[in-house]
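Here the complex is missing one protein chain, while the rest keep their positions.
In this document, chain identifiers A and B correspond to the written order of the chains, with residue numbering beginning at 1 in each.
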Amino acid sequence: MAPVIFITGGGRSGKSRLAERISGGFGAPLGYLATGTAGDGEMAERIARHRQRRGDDWTTIEEPLDLAGVLRENDGRFSAILVDCVTLWLTNLLLACDDPARCVARVKELTSLFPQLTTPLVLVSNEVGMGIVPENRLARQFRDLAGEANEMIAAAAGEVYVTFSGLPLRLK
Amino acid sequence: MAPVIFITGGGRSGKSRLAERISGGFGAPLGYLATGTAGDGEMAERIARHRQRRGDDWTTIEEPLDLAGVLRENDGRFSAILVDCVTLWLTNLLLACDDPARCVARVKELTSLFPQLTTPLVLVSNEVGMGIVPENRLARQFRDLAGEANEMIAAAAGEVYVTFSGLPLRLK
Partner (left out) sequence: MAPVIFITGGGRSGKSRLAERISGGFGAPLGYLATGTAGDGEMAERIARHRQRRGDDWTTIEEPLDLAGVLRENDGRFSAILVDCVTLWLTNLLLACDDPARCVARVKELTSLFPQLTTPLVLVSNEVGMGIVPENRLARQFRDLAGEANEMIAAAAGEVYVTFSGLPLRLK
């Protein structure tokens, strides 16, 4: 099993930068699997800024839903693949199917794939459960789903970090 | 003084599972003090799922308000008691009295009881202060109360853990 490294943390806590540094340690060529879609101005701007920061060693693949399928297809093509991020992928899944149980099944499909991969994988996710419980039912569902997915992926990964203010703590 | 172990973390961060594992280490019979009440469908479902996961070594006691009283009454009856969770207890107290200062007094009553207990105690709580400050005044009051209570209990406990993505970090 190739290394699977999971990086979680709050919004703007330096997760992506750490993930890029760790992925870069595996050498070029590097794959960047972007789960966010440039749907609105804010996101388009952030995607463009991140892409510029990464530079030429990286090939970007955009896939909002079929994470496992794209990882399977691209296995062996890069020195490492960085998935940024799991939380946006879950958002896309939940909006597409409106059924948390089916989303959990897709996370299970992803973690079941880990032992078959030959390319090192770095996954970025968000901690979203440390604020006040949201009043909105969909937000609560998403918060629970994100927490459960993080727990499943962290359990299946070989290395896990949480970042605060740009600095990582190793959890596993 | 019997061991007092405090476990905090975000929603769905694996706190309850860790608490069950730690409590289980003290051997059967185990007491589970549930502070949540099955008021609505979401909560009833979660309670049923947790109860099924715990299995037959556990006796469930439901008490939304008088935590100290129930712990005093049940001292010596189990190998360990798990309180899940402090945050719901605080919610219940604040809804019942609408006075944060009186809630803090109840937390003090709880921590003053710790040195008298002969049964190991495992308490689960939530970190709710790491999101944006809520606009709603009651939510802000609750956030402050929950933070203060966590600090008081952590100060009085012998072991403290915070969980992220199902993985614990030891704080004390």
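Assume contacts are C-beta pairs under 8 Å (C-beta built on N, C-alpha and C of every residue); 3 or more make two chains touch, one makes a residue touch a chain.
Keep in mind it's a predicted model, so treat the numbers as computed, not measured.
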**Prompt:** Out of A:S13, A:T35 or A:N92, which is the one that touches the chain we can't see?
**Reply:** A:S13
**Item:** Of A:V4, A:I81, A:V107 or A:I132, the residue in touch with the unshown chain
**Value:** A:I132
**Request:** Just the residue numbers, please: which parts of chain A touch the chain that's not shown?
**Result:** 9-14, 42, 127-132, 134, 139, 142-143, 164-167, 169
**Fill in**
Absent-chain interface residues of chain B come out as 6, 8, 10, 125, 127-133, 140, 143-144, 146-148, 150-155, 160, 162, 169, 171-172
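Operating definition for what follows: only the chains that are shown with their structure count from here on.
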**Message:** Centroid from C-alpha atoms only, then distance chain A to chain B, rounded to Å. What do you get?
**Reply:** 31
